[in-house]
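Before anything else, here's the structure in question.
The complex appears here minus one protein chain, its other protein chains still in place.
For chain A:
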Amino acid sequence: MKIKINISSDILTKPIMAESILETGVLLNISQAHFDRSQGEVVADVDEDKFDLMCKSLTNKGARVTKLNTPIKWDENECVECSACISVCPTKVFSLDDDFSLVVDESKCIQCGTCVDMCPHNALSLGKNNR
């Protein structure tokens, strides 16, 4: 499953992700990371059954963890298969198959929302995530 880890500026310099990985022995597969002066944001994959353990360890060190459990919602009736969404998605959720139909691989979605703005037909939406 995908999770988002937010790290505030005061603990940004501490290796808390490495510590949590060592401490719990749970592997994190980082798919996106973004840092600036005010905060850090990391999107990672983690085994479903190890989530609680990892979440606790990270939270104890001051990070905020969100489950990314509502991936992009695609409304096929609104979609005209223009493919505009393809070029903006950072994780290649969208593609066209041989007959130019849109293929949506929701499992890759990191819920950045970029495609929602792009779609000219309001066929894409994001729901709210649970903490």
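Heads up, the rule we're going with is that a contact is a pair of C-beta atoms (placed from the backbone, for glycine too) under 8 Å apart; a residue touches a chain by one contact, two chains touch by 3 or more; residues count from 1.
Note that contacts and distances are computed from a predicted model.
As stated in its UniProt record, the chain not included in the shown complex is "Homocysteine biosynthesis protein", which appears among "Homocysteine biosynthesis protein", "Dehydrogenase E1 component", "Fe-S cluster assembly protein SufB" or "UbiD family decarboxylase". Touch with the chain that is not drawn comes from one residue among A:14, A:34 or A:121, which is A:121. Residues of chain A in touch with the missing chain: 80-88, 99-101, 114, 117-118, 120-122.
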